[in-house]
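One chain of protein is taken out of this complex; the other chains stay put.
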Amino acid sequence: MKPEVMRDLLIEDICLRMKDNKKIFFLSADFGSPALDQLRADFPDRFFNVGIAEQNLVSIAAGLGLEGFTVYAYAIAPFISMRAFEQIRISLALMGQTREVNVNMIGVGAGLSYDVTGPTHHCLEDIALMNLLPNISVISPSDATFMKDIVSYTLVNKKPSYIRLDGKALPRIYDQTAKPDFNDGFCQICKGEKICIVATGYMTHVALKTAEVLKNDGISVGVIDIYLVKSPDMDKLKASLNEYSIFVTMEEGFIRKGGLDALITSISSATPSPKPVYPLGFDDQYVFEVGDRKHLHALAGLGEDRIIEFIKSIN
Amino acid sequence: MVDADKIEMLEDKARAIRLTVLNMIAEAGKGHIGGAYSCTDIIVALYYGGILRFAPDNPSWGLRDRFILSKGHSGSALFAVLADLGYFDTSELALYCKNGSILGGHPDRNVPGIEADTGSLGHGLGIGAGMALAAKLNNTGQRVFVLVGDGECAEGAVWEAMVFAARHKLANLTLIIDRNRQCVLDFTEDCAPLDPFSDKLAAFGWDTREINGHSFEEILAVLEEPVAIVEDRPRAIVANTVKGKGVSFMEGILKWHHAVPNQDELFAARTELAQQTNYQAS
Partner (left out) sequence: MTKSIDIRDAFFDELYEIAAKDHSVIFMAADMGAFSLERFRRDFPDRFINVGIAEQNLISVAAGLALSGKKVFVYAIIPFITLRCLEQIKVDLCIMNLPVTIIGAGSGFTYSSDGPTHHAIEDVSIMRALPGMTIFNPSDQITAQHAAKSASDAAGPVYVRLDKGAWPVLHEAGEDLSKGLTHLRNGSELLIIATGNMTHSALQIADELHHSGIKAGVVDLFCLKPVSGELVGIAKGYDRIVTLEEHTLAGGMGSAVLELFAGFEVMIPVKRFGIQDVYPAGYGDREWMKKEQGIDAGLLINKLSAIYGTICERIT
């Protein structure tokens, strides 16, 4: 199947729902997509471009949300997640605890998907930042399989969410006919022996590639894709993790700061006999060198060879 | 009255910079051409029109004037100017957005001549106000110029900085607004309207002018005016511009915010820029 841009499929589905569900609004901070052109043509009264003003985007979305509307608020990921952070905290996380505020932020450009645009557009902090806010679901899909499920989830859940989408077209990981339950929040894509790689978003693709190469070398590692980072079904996740003795986390984000690695570390360390967790991701510095994603990954020590070498060393 | 030779020199330079930007963006397969073209004439006037004090061989010269391109996505135009002035080798321009280059989609201080890392909109004016305040405290006389986009002015932080600069009487601070009336999805007046823009700026305590941002005569006239002409007020220049200026099929068309020309369009654009021997500045 040819690579797909998740945002277009997500917006197409939102557009479909808007036909029957008159309560859905779509707001953008001057950010577009081919599918969005259709949406705004079909629903000129329920689409607003607020301009380059992410803080206002979130505040307006919250106002609509408090009046009972379902809102999708759409912008570039680092700007909606960070520029509007305090608005998200107050109007969505805090108010979402006591009131129904169904505002779903769609941040496009997870991790390094805007590779050459430099560190202002890189988004390596958002998982950690959104994870720490109560009452907000954090959704980080690795392919377009779940786009409809995500929209359904947000319509049923009726709580704020942050949907972190890759900016680039990505191939499918899951078979549409046998896809896992979205509400589990994770899927063990392949089973292994000692080591389990836990990944999210784009890095799940890297994890699967890694597992494939290692398999040819006779090492069988498990791969778990976490798409509902906050929160997966914890009992099921703990049971799956329990089958392994070593964990490697992979995220296109800063490590040791409360991101995906913290989720796994907190599960492991709370057991009577904690197991080692090795986080792979970006160290505590911004990436200034210009280059495509592969180039930037290699610079950060996340090149395919380095990862394989590392996993062999801990096996 | 600005002399005709100088105007012609600046028009030639602007045309050359636009060609360079076109080539950079075509080569990279990405970039924001429309906004780069709407502010090319302003950047050219600042650097080649005798407005800014700078030293390409010593980018950290303490007494240089500061120029902040707050609308960082127009970095290609500034990179082309800085390379032409000798801040770094022009061969670097061919590497724009390529692996290992110092020139990315937005400017950062690893590039000689860049004063602040921009790309996220709404930061430049506050940073510029801080620099202007430092110059005032140090009594060292540098001027600070900040170029923002009009779409960028939807960000609340821009207005916070306007209040601050007026309060601290930062007469050494000049704000230039690239008023191309477009953002990404829309025309500014259709999503986050700003008119009457000059009145708003004046109401915020700024010494406000409105010019044609593609007329070197008008740009230089306002930039050459002594800064203390209206005492102790920061100056705002609303430069009315056209997004995509210089290539007729790009002018005022929303998609050219960040579209990349295909081979036919590239040829047409090159031809048109090359033909503008008598560049019409309006």
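Odds and ends about this structure:
Think of it as A and B in the order they're written, each chain with its own count starting at 1.
Criterion: a contact is a pair of C-beta atoms (placed from the backbone, for glycine too) under 8 Å apart; a residue touches a chain by one contact, two chains touch by 3 or more.
These numbers were taken from a predicted model, which means no experiment stands behind them.
The omitted chain makes contact with just one of the residues A:93, A:187, A:207 or A:223: A:93. Remark: the omitted chain is touched by one listed residue; of A:3, A:68, A:134 or A:301 this is A:134. For the chain left out of this panel, the touching residue among B:41, B:92 or B:115 is B:115. The chain not displayed touches chain B at residues 108-109, 115-117, 119-120, 122-135, 137-138, 156-157, 160-161, 163-164, 168.
Listed for chain A, the residues touching the missing chain in the whole complex are 78-79, 82-83, 85-86, 89-90, 93-94, 97-98, 119-120, 125, 128-129, 131-135, 254-258, 261-262, 265-266, 269-279, 284-286.
The rule is simple: only the chains that are shown with their structure count from here on.
One simple way to say how far apart two chains are is to compare their mean CA positions; for chain A and chain B this gives 35 Å. Residues of chain A touching chain B in their complex: 28, 30-32, 36, 48-56, 78-79, 83, 114, 116-121, 288-292, 295. Residues of chain B that touch chain A in their complex: 28, 30, 72, 95, 97-106, 108, 110, 117-122, 151-152, 154-156, 183-186, 188, 190-192.
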